[in-house]
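All protein chains of the complex are present and in place, except for one that has been dropped.
Order of writing sets the labels: A, B, C and D. Residues in every chain begin at 1.
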Amino acid sequence: MSYLGKNYHPPGTAPGTLDDSRRGEIEIRLVDYDERDYREETLASAEECMPYLDRPSRTWVQVNGRPDVATVRGLGQLFELHELALEDVLNTGQRPKIDVYGEQVFVVLAMPVHTPEGVMNEQVSIFAGPDYLICFSTTPDDPFEPLRKRMRPPSSSRLRSRRIDYLLYAIVDLVVDAAFPVLEQFGNEIEELEEELLDAPGRDAIARLHHIRRELLLLRRMLWPQRELVSRLQRDEIELIEEQTQPFLRDCYDHSVQIIDLLESFREMSASLLEVYLSSIGNRTNEVMRVLTIIATIFIPLTFIVGVYGMNFDPADSPWAMPELRWYYGYPLVWLVMIAVTVGLVWFFHRKHWL
Amino acid sequence: MSYLGKNYHPPGTAPGTLDDSRRGEIEIRLVDYDERDYREETLASAEECMPYLDRPSRTWVQVNGRPDVATVRGLGQLFELHELALEDVLNTGQRPKIDVYGEQVFVVLAMPVHTPEGVMNEQVSIFAGPDYLICFSTTPDDPFEPLRKRMRPPSSSRLRSRRIDYLLYAIVDLVVDAAFPVLEQFGNEIEELEEELLDAPGRDAIARLHHIRRELLLLRRMLWPQRELVSRLQRDEIELIEEQTQPFLRDCYDHSVQIIDLLESFREMSASLLEVYLSSIGNRTNEVMRVLTIIATIFIPLTFIVGVYGMNFDPADSPWAMPELRWYYGYPLVWLVMIAVTVGLVWFFHRKHWL
Amino acid sequence: MSYLGKNYHPPGTAPGTLDDSRRGEIEIRLVDYDERDYREETLASAEECMPYLDRPSRTWVQVNGRPDVATVRGLGQLFELHELALEDVLNTGQRPKIDVYGEQVFVVLAMPVHTPEGVMNEQVSIFAGPDYLICFSTTPDDPFEPLRKRMRPPSSSRLRSRRIDYLLYAIVDLVVDAAFPVLEQFGNEIEELEEELLDAPGRDAIARLHHIRRELLLLRRMLWPQRELVSRLQRDEIELIEEQTQPFLRDCYDHSVQIIDLLESFREMSASLLEVYLSSIGNRTNEVMRVLTIIATIFIPLTFIVGVYGMNFDPADSPWAMPELRWYYGYPLVWLVMIAVTVGLVWFFHRKHWL
Amino acid sequence: MSYLGKNYHPPGTAPGTLDDSRRGEIEIRLVDYDERDYREETLASAEECMPYLDRPSRTWVQVNGRPDVATVRGLGQLFELHELALEDVLNTGQRPKIDVYGEQVFVVLAMPVHTPEGVMNEQVSIFAGPDYLICFSTTPDDPFEPLRKRMRPPSSSRLRSRRIDYLLYAIVDLVVDAAFPVLEQFGNEIEELEEELLDAPGRDAIARLHHIRRELLLLRRMLWPQRELVSRLQRDEIELIEEQTQPFLRDCYDHSVQIIDLLESFREMSASLLEVYLSSIGNRTNEVMRVLTIIATIFIPLTFIVGVYGMNFDPADSPWAMPELRWYYGYPLVWLVMIAVTVGLVWFFHRKHWL
Partner (left out) sequence: MSYLGKNYHPPGTAPGTLDDSRRGEIEIRLVDYDERDYREETLASAEECMPYLDRPSRTWVQVNGRPDVATVRGLGQLFELHELALEDVLNTGQRPKIDVYGEQVFVVLAMPVHTPEGVMNEQVSIFAGPDYLICFSTTPDDPFEPLRKRMRPPSSSRLRSRRIDYLLYAIVDLVVDAAFPVLEQFGNEIEELEEELLDAPGRDAIARLHHIRRELLLLRRMLWPQRELVSRLQRDEIELIEEQTQPFLRDCYDHSVQIIDLLESFREMSASLLEVYLSSIGNRTNEVMRVLTIIATIFIPLTFIVGVYGMNFDPADSPWAMPELRWYYGYPLVWLVMIAVTVGLVWFFHRKHWL
């Protein structure tokens, strides 16, 4: 994810300006359904929706990919969508939110998706009216296939028999739940990192940890307002939403609260891991120091001693000049002294619990 | 506890889908009671509850272990339980919450249990209706034996004489209070760790500390919403709960507030211990360094001095070439110089408070 | 203070169970007073209160120490105290709170007391009714003597002329204000520690600092809810409390807010001290390192130079083999080189501001 | 930005005192417009506005630069502006706020501008009345040219056809959106710094990081109240603002919320980077130590060994005095011993993962 994570117009641009500099391949799928009939089509352009508008059945238009201005404007005119909302559809990276324009509800959602480059926040923008729902998703392939799968069988699925607000719920629920596998992945990464950090942290541990923290931070920027959004959906007197859909939205709200709980505890966990890491660095410095100190402290005095007997004072010149050099047991005596020094130091280190 | 700590369906699954991939051995206990009669049975299947449904007495069905779909669905049909609630019973790891479906109350609780692998959050799910209470607990053995013990004597215990809301209170109270022994255990571990850290921290201290912090974090994820839940129970206009049960629920709420207080102060305490640990690492590095510096700083100049007199300049060649080698008191003089250097350095270290 | 700081029954115990495993010596004092009369007695048992119950004068029963079940139950029956409240009296370590049972008010307070082992939170539990007040205090000696002293003189003290709510205020005020000397003590300890840490931190500084932080944490657990309690007393429509006592309670609330302010700033101050300590450790490591580096860096090259002339190459064998050994000024030249090296290094250290 | 970032009068100065010690070059631009006509002029003094006051068209007076007292007072008298508001216009560095004086709205905004010396907060002060708007901006050049550009074409732009509240919205929107490019810049700087810190942090990394944190802090001081302000504009019953402008203000509020989200995540990111930096310092100390320890630990024992054979004990004097010196293979044997020691130490370091 980029740090800004958002497209914006230069300050001073007129509100509602549409701009398709980032357009790409799109796919428009139309599902027209009611309790008895179900029809699924892939459209070539927005205008082909027209014949379905006057029917009493419910119409779900799904646009995948980054649409061009023409498509968005075409749908906008067909369904009378507000220009500010259309601007938000094209300027992806919006904060999740819900706006009510008359009897129409406009919902922006963020759908986290695991990709090899990290977590991407895809934007899902939904317009829901009395008997239609238009959904734009920036993902190249359609994430809502599971819903159509549930809709296709002629048996009375709830998705088929209920009004458009239930479809809205189903889409919101799917997008909200998409955070669970992403968080599971983070949970696993944190757990792996934890084991490594407590055992023997590698060179890239800090980079990996920082990467996780950063991704969690960017994820959080999206998921908190999403929770607010679901809370409003579940609580508000939005006309479109019928009373019997409320318990389902409440369930969806529970999920989004759990997601926030998980996110926040992962963030705390990773903060705690950083402290584990810092203390493990401190500990290793300590250990390295200890080895150095032990070796140096033992050998430095010994080297001094042997240095003494390397001085060129000659016992022949003066009885004061290292007579030990001439003693019969001089040399072994020096060794005895050196062994005594070593033993003394080892005992000292032992008492200090350094060995 | 695992980091995710929660089972979830793949995003897009229909709400209310029941799935028993984790089912295990279960035990169904039925207690049918009123002020005069008390009957206790172990049932083989959910259907055996049937005869007790029409009686005016209160019925308590206790299901221990991880039930299969059939049992849950059977009880669900008998008592008209909401499908979303049943899904929460099977997908354990739910956030504690309270949902009201008509005259029925659905409560999810988290019961922390100390096991050798750490603290486990068992899920207790309760459906309470006008004269029945169904309680699912993921613990293999029944934690509610103390309640039955209080119910069995024919003397007028409050559990027997009061309505089902008092039984609900008693169960909630027991689950909430289960956190006390767990927190006591944490308190003891922190106190032990504290002593060790202030004295001589071992190698695994940081791992133990991190483990405590992690467990407290996971525990907290459950206990905060539990507090909210009890607060709502005590405050709300839930029809089922009679006014004379309110003081007891208030008492239970006091306990859950105390539990949160304890949890949060343990968390702060362990954060403070981490800082103690980091400073103790710093202190030890300091001490190791000091020993090294003292030894090295004393012997390095001495070794230099003895090195000087190990040079092969010959006083015979020139009067400038180390005439000390020939002096009568040359060697003792060198020692005097070396002793002076040592004394000077020791004095210097003393003034610096390093000795 | 212990970390749990609270007594609790095993989960599943019936509410209102009284248990006196921690009972000790108690003292029961009775004060019966109105504007004209004042009588003070020490009672042997709870029953002796009986004669004072029906009089129109106000009755204050003070129980000091840890009472047994019999006394508590006796008083409970005489004054019709709620069983859950009695349980809280015996299970000391309760969170400060206020409960209203009909026309009776039950208040639990925490009174911090400085003892040689640290700060102890004594529990003061008060039942106040229309013309009586029963106060249990876990302190062995009576902390409320100053109040009786103010009451004894026949002159019209406010304590004598006002109703029982003023006595309740006076007790709450005394308990709340008891935090001031304790906090003053903490303030002094922090100030001392601050001076030491900024000057020359001793070995036990971190332990003392941690001890202060821990005590403040435990103290805070009690004082925050106490503030809430006084706020409720001052604000609430508690029937017992007359309007003319409100300004006094407001004053008491101001005190409890100040206490929290002090507590929180002491906590921040001690956190800041920890950082001072950590940076002082870092600084000392730095200084030790610097001395080692200076000494080693100066003498290591010198030792190398003298080592060179200790090699047993013989200028007699080859003109290439250390002819300096034979030069007339060879030895002084070597010293000149060594002095130059030393001067150069000292200049280098000076430029680095290490000297 | 300076730390105080605010001009203030000495305490005790009468409120409404105007003072132009910081006045500079100013430019007064007047735009008089309605749906059909559009006129743009540059005025020499405030009085020249007069002829436009009585017309039914809307009048926009734009003052760029730091005005003198005369200009401000002149405009103040012409448009009946409150003296406290005028003081805020001159004492720049005000906190963004909105004040309502009768039918007049006074808005203070902060416009962050990237300059080579860092981010500057320019103050934009707006008075909006029924058919006029006076805007003071401390920027030397006019930031509102994009708006005039949208207004000039005779085609029916919304800016021309709507009332003065839409112009107010357009200005607020432009000022709010000015934070996006500034934040984008910060995002890029943080991203660069992140790469550098994870790779090889340079000497000035900490200074740059601190600089970013400081700028973000100062920026935040302005942007939080700005969010509040826009929230009030969008929510409040300010008479001036018509209902059809509300969706635009809501859109502007969404932007200001996103700006705060970005700001706060940048702040967290930079805090996380600091920890990365600290751990990278720790890691480098570690690495330096390891090299020192390896080299020293290998050579110190070897130097001791060669020192031993440099002692002047003569095997001729005693069979105990280093007879190895006379052995035929003595010298190679010493080398064998030294190689063995080296190999042993290398193996030891290898096992410790130091090599």
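Quick note on the criterion: contacts are C-beta pairs under 8 Å (C-beta built on N, C-alpha and C of every residue); 3 or more make two chains touch, one makes a residue touch a chain.
In this text, all values refer to a predicted model and were calculated from it rather than measured experimentally.
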| item | value |
| --- | --- |
| Listed residues D:Met151, D:Leu218, D:Leu233 or D:Ile259, member touching the removed chain | D:Leu218 |
| Residue touching the undisplayed chain, where the options are D:Thr13, D:Gln77, D:Ser161 or D:Asn188 | D:Thr13 |
| Residue of C:His114, C:Arg158, C:Arg232 or C:Arg326 in touch with the missing chain, whole complex considered | C:Arg158 |
| Identified contact with the non-displayed chain, of D:Leu198, D:Val306 or D:Leu345 | D:Val306 |
| Option touching the unshown chain, where D:His210, D:Arg235 or D:His353 are the choices | D:His210 |
| Subunit D, residues in touch with the chain not shown (by the definition above) | 2-4, 6, 8-15, 82, 84, 94-95, 97, 99, 101, 200, 206-207, 210, 213-214, 217-218, 220-221, 274, 277-278, 281-282, 284-285, 288-289, 291-292, 295-296, 299-300, 302-303, 306-307, 309-312, 322, 325-332, 334 |
| Contact set of subunit C toward the excluded chain (per top definition) | 144-147, 150, 157-159, 173-175, 177-178, 180-181, 183-184, 187-188, 190-191, 194, 198, 247-248, 250-251, 254, 257-258, 261-262, 265-266, 268-269, 272-273, 275-276, 278-280, 282-283, 285-286, 289-290, 292-293, 296-297, 300-301, 303-304, 307-308, 310-314, 317-318, 320-322, 352-354 |
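The criterion applied here is as follows: only the chains that are shown with their structure count from here on.
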| item | value |
| --- | --- |
| Chains in simultaneous contact with subunit A and subunit C | B |
| Interface sides of subunit A and subunit D: same vs different residues, half threshold | different |
| Whole-Å gap between the CA centroids of subunit B and subunit C | 25 |
| Mean-CA-position distance for subunit D and subunit B (Å) | 41 |
| Junction residues of subunit A - those touching two or more other chains | 278, 282, 285, 289, 292, 296, 300, 303, 307, 310-312, 322 |
| Chain-level touch network, classified as line, ring, star, complete or other | line |
| Complete list of chain pairs which touch one another | A-B, A-D, B-C |
